[in-house]
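Yeah, one chain of the complex is gone here, protein chain that is, but the others are all in their spots.
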Amino acid sequence: MQGRYLTARPPAQGEILELITYNQQEYEHLDNLSLADLLAEIKPDRVNWLNVDGLTDNEIVAGIQQHFNLHSLLIEDVLEDQRPKAEEYDDYLFFTLKMVHSIKAGYIDYEQISFVLGHNFLISFQEKEGDLFDAFRNRIRLDQGRVRKKGADYLLYRLLDIITDNYYLVLDNVGERIERIEDELSEGITNDFTFQRIQRLRKELIYLRKAVYPVRDALSKLVKDDSPFIEPETTRFYADVYDHVVHLIDSLDTYKDLTTSLLDIHVNTRNNQLNQIMKVLTIISTIFIPLTFIVGIYGMNFKYMPELDWKWGYPAVMLIMFVLALGMLVYFKLKKWF
Amino acid sequence: MQGRYLTARPPAQGEILELITYNQQEYEHLDNLSLADLLAEIKPDRVNWLNVDGLTDNEIVAGIQQHFNLHSLLIEDVLEDQRPKAEEYDDYLFFTLKMVHSIKAGYIDYEQISFVLGHNFLISFQEKEGDLFDAFRNRIRLDQGRVRKKGADYLLYRLLDIITDNYYLVLDNVGERIERIEDELSEGITNDFTFQRIQRLRKELIYLRKAVYPVRDALSKLVKDDSPFIEPETTRFYADVYDHVVHLIDSLDTYKDLTTSLLDIHVNTRNNQLNQIMKVLTIISTIFIPLTFIVGIYGMNFKYMPELDWKWGYPAVMLIMFVLALGMLVYFKLKKWF
Amino acid sequence: MQGRYLTARPPAQGEILELITYNQQEYEHLDNLSLADLLAEIKPDRVNWLNVDGLTDNEIVAGIQQHFNLHSLLIEDVLEDQRPKAEEYDDYLFFTLKMVHSIKAGYIDYEQISFVLGHNFLISFQEKEGDLFDAFRNRIRLDQGRVRKKGADYLLYRLLDIITDNYYLVLDNVGERIERIEDELSEGITNDFTFQRIQRLRKELIYLRKAVYPVRDALSKLVKDDSPFIEPETTRFYADVYDHVVHLIDSLDTYKDLTTSLLDIHVNTRNNQLNQIMKVLTIISTIFIPLTFIVGIYGMNFKYMPELDWKWGYPAVMLIMFVLALGMLVYFKLKKWF
Amino acid sequence: MQGRYLTARPPAQGEILELITYNQQEYEHLDNLSLADLLAEIKPDRVNWLNVDGLTDNEIVAGIQQHFNLHSLLIEDVLEDQRPKAEEYDDYLFFTLKMVHSIKAGYIDYEQISFVLGHNFLISFQEKEGDLFDAFRNRIRLDQGRVRKKGADYLLYRLLDIITDNYYLVLDNVGERIERIEDELSEGITNDFTFQRIQRLRKELIYLRKAVYPVRDALSKLVKDDSPFIEPETTRFYADVYDHVVHLIDSLDTYKDLTTSLLDIHVNTRNNQLNQIMKVLTIISTIFIPLTFIVGIYGMNFKYMPELDWKWGYPAVMLIMFVLALGMLVYFKLKKWF
Partner (left out) sequence: MQGRYLTARPPAQGEILELITYNQQEYEHLDNLSLADLLAEIKPDRVNWLNVDGLTDNEIVAGIQQHFNLHSLLIEDVLEDQRPKAEEYDDYLFFTLKMVHSIKAGYIDYEQISFVLGHNFLISFQEKEGDLFDAFRNRIRLDQGRVRKKGADYLLYRLLDIITDNYYLVLDNVGERIERIEDELSEGITNDFTFQRIQRLRKELIYLRKAVYPVRDALSKLVKDDSPFIEPETTRFYADVYDHVVHLIDSLDTYKDLTTSLLDIHVNTRNNQLNQIMKVLTIISTIFIPLTFIVGIYGMNFKYMPELDWKWGYPAVMLIMFVLALGMLVYFKLKKWF
């Protein structure tokens, strides 16, 4: 499923402004226009989706603020790093959350996306260019199906659904990496790199958790509070996204437990490796140290050492030492010391 | 109790469709029919249980959706991996959860089962073929007892009861394995395999927890919300299943604590083994290293070393060394170093 | 306080059925009668306590079920292992919990006890023969005091009070054992057996926790829900048992923390012991290895080694080595390495 | 602040009974009287504070019970070890909690103190003689200020305030000890005694936690439930004590975290010390073992060993060994092995 929605548009410079207006019969997509021209195209009898990519040009944001009469706090929330939340104002609903922007070699890049939902319009503010919605834009254009029949609240639901679905890509990625490390560990393979990978997994789960947990609360607020901006029959769809997010959180917690478990296995395997080595080396020393003592005895220069004059002294000592070494080896083996 | 309900039906290919209709007087079991034929057999004055095994043929699902006017989100929930939940729609109640499919050599296989409960019908969707309900199907057929007297809500209760009872099999399995490992550990036996088995236990408890926890919330919702699809007198039965699930969760937590405890014992035993070995080996070295020094002294080639010329020099040194070695052994023993 | 209520009756075979009926004036205790005869003795104007010990004879249970019109789920709950709970039915209140049956050498044996409380009767079902209530039975018989003045709800309160009081015996037992281990550890004494005892403590606390936690919830339900089977003035007594159980749980948690602390101390003491040994042994090796090198030098067979011919060569080397060894010892001591 | 309220009265034997009655104009302190005489002195138009120290004489308790018509459960709660709680009866409010009795060398001694608050009286039951209230008694006597203007509910507030303030003494004591250990550890000083002190800290925090946590719940109940025994304007004072207790709990948790941190530092410092020693010792061995091998070579007795006959053989070998040893030392140093 990886990459399902991750078809990024070609990178461009500066902000991108685009307006999609539609109802069941008509569909219009406007691009490369100035803000004033775009705002003039908004049609009260259609759903109007105004999308802003790359939040650098504050004049455009100011223009939108003025036209839609947006609260100054809302604009602050759009421009600064925010905790995901839903907030109801008199004339619109505000929703901000984090969106997965890209997954590259295990590094997940998030961006903040904010929505303002009015009765016939939806404004979306994205931090970076390129998004997950191109496939969905096509579907609106071509398809005369459900999206075109419904209002802006349903449009927001679809976008939230796409965003939360993409969290699953991260989770799948994490899951695959956990499995790969598990396979390696089950074969007794582990090293510093394994440890670093596990730590990176933990870190990504910490960040994902930070991005996803507040979304649950925000959605729960929407579902329970009967917002005037969401039609009663659309509420069930929001409830479904809510269920997905709760499922995500469950999976996150499961992965967190599995990662902790991985770390335990890593440490255990590591210790076993080291202990194995130290044991073998120590056993070698232990066998040779007494032998060295014995040869030391017969290296003494006492005048009266009768064994030294015996003809079979040398082979006898060698034999004794061989037997001793063998005996110790057998004993250690029987005791299962190596 | 192991295997009580685990009497799997012979494996077949493709989907299985079956319809059981009954009231107090009549009972009918229809199989091997097309969906349209089956749907025509549904009788408004009886309880109709439509069961779908193996969710591969989307046309069948689509047909059922159309006939019962099921919500598109519900169908999505049936087809995709879901968090266990209960959801009420206008014309029916939706319940999805995980069911133990098989326990083989400590690996537990779950499948998702979803129910749609209407006033006179129950639809069950299973992922895989073969289920836990054959014994129960027989009981409905033969027995004119309570099941046949009651409605579809009671039928769903019985199926949920069978499913949760099967979780106990997993728990029993886990419990037995914990006990076996405990017995081994109490005899001081432990190795890498012990560690792997404990880790596997932890993993299974993590998955079981993920499967069971949300069921508690879903059932609690049913019991407290007075659903119109559950008769007041049947609610008590749902409350009983709820109690079982809470009991399960208690036991799960207990087992989790016991497994943590096992891991502690394993690590402790492991360390003791290693320390024992290292201590003995180090003691051997420690005794022989000073002795080797002594024999080294008398291996020196100084011209004027009076001891070398003494007649009893050699035996004297040997005796001294023997006494020294013995003294050290006794000292280490007294200090309880081995 | 140990053994206060643990005066077990002589063991007998099969089930024991007994009926105690009383009011302020009269008291009757019936034993060794058939169920039918006993049930005939139930008097509507008295408090009737029907006690069943040893749940083996299902006919008796079935007879009681029929006579008191007990729900089938209730009977299942009586016969199977249950999570402690309180449940209200139309005509009676059901309460099931675990009771300490015996404490032997640190092994605690629990049994399940279930109560059915009606307006003028109390049925108690016990798993095993012998109980904690004999002293209390005597008090009812002899004493014309408060128990005889009050109803069946007060009787149930007294029994619950006795049962929860007995949990304190377990807690006292655990507390004493914790203290004993603490004393040993504070003197630096620890070994594998200490570790096993701490693990056993942890295990018992896990089980006790499993038995006691749900009782809190069950009692809280009784106290808050104004059950029709409990008189308003008796509610305060149930609130008192509830307070005791909460106190128990507090103490349990405290003991759990203390046990964790014990384990830390054990591990620390263990490590210290081992480190002490390894350090001393390593120091011995470290002193003798350089000395052995020195004597090795003068064991070389070079022709031109002037020292070998010196008259004071041998004693000089011996002196140097002595000074060296002493110097190292002093240095290690100053550095506090042993 | 240490000792602010810890001015214990001289120890006496048996129970102490005392009655303080006051209103804005009058103040009376009665001592050394029999219970009956004291009870006769209670004046309905004043605040009457009856204090009982040392709960040994059950007749006195029984007399008080009868006079004030106290519930039997309340008396049980006074006499037995209780979890801190507040309980409202028809004619009075019951409050029991733990009070710091003394802090000696880091050992904290608690006693149970219980209060019965009526509309114009307050009874206090203390386990041991000597209390924290002497300074406060003086203030009532001398001062015509706020206490004398207000009722028994304000009197109880003042006593609770004194008791909770004394918990801060314990906390200060713990805080100072944490800091002292921290200072030692930051200088790298640690030993078994450090470990024992940290463990003692943990234990005291466990006990303090057990004493303080339930007080929060009890006070919260008083503040929220609008007890008829507490005047509306006094409620704010109880809320203030509640805030203090919550602050205490925050500090407790902070100290708990700091203690855990201390333990980590201790273990780390310990390990470093040991590793330092082992490393240095091992390095010494590692340098001398190859050298010993070299001198061993020239101790061999082969006939044809040309080096042995060289004039500069001996100094050459000595030089080589010196260079080798130095080289190894430098290498180890460069690798930062010591």
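All chains are identified by letter, namely A, B, C and D, in their written order; residue positions are counted from 1 within each chain.
To be clear about the criterion, a contact is a pair of C-beta atoms (placed from the backbone, for glycine too) under 8 Å apart; a residue touches a chain by one contact, two chains touch by 3 or more.
Nothing here was measured: the structure is a model prediction, and the numbers come from that model.
Asks: Just to verify: which one of D:Ile189, D:Ile297 or D:Val323 makes contact with the chain not shown?
Replies: D:Ile297
Asks: Touching the left-out chain: which of A:Arg83, A:Arg139 or A:Arg216?
Replies: A:Arg83
Asks: Looking at the full complex, which residue from D:Ala62, D:Ile289 or D:Ile320 touches the chain that isn't shown here?
Replies: Of these options, the touching residue for the absent chain is D:Ile289.
Asks: Tell me which stretches of chain D touch the chain missing from the display.
Replies: Contacting residues on chain D, toward the hidden partner: 186, 236-237, 239-240, 243, 246-247, 250-251, 254, 257-258, 261, 264-265, 268, 272, 275, 278-279, 282-283, 285-286, 289-290, 292-293, 296-297, 299-305, 335, 337.
Asks: With the missing chain put back, which residues of chain A would touch it? List them for me.
Replies: For chain A, the residues touching the absent chain are 71, 73, 76-77, 82-83, 85, 87, 192, 195-196, 199, 202-203, 206-207, 210, 213-214, 263, 267, 274, 277-278, 281-282, 284-285, 288-289, 291-292, 295-296, 298-301, 305, 307-314, 317-318.
By definition in this document, only the chains that are shown with their structure count from here on.
Asks: Enumerate, in label order, the chains that touch chain B and chain C alike.
Replies: Both-contact set = empty.
Asks: State, to the nearest whole Å, the distance from the C-alpha centre of chain A to the C-alpha centre of chain C.
Replies: Result: the chain centres lie 43 Å from each other.
Asks: Counting only residues that touch at least two other chains, what does the list for chain B look like?
Replies: 278, 282, 285, 289, 292, 296, 299-301, 305
Asks: Chain contact topology under the given definition, line, ring, star, complete or other?
Replies: It is a line, because the chains touch in a row without closing up.
Asks: Which two-chain combinations qualify as touching?
Replies: Inter-chain contacts occur between A-B, B-C, C-D.
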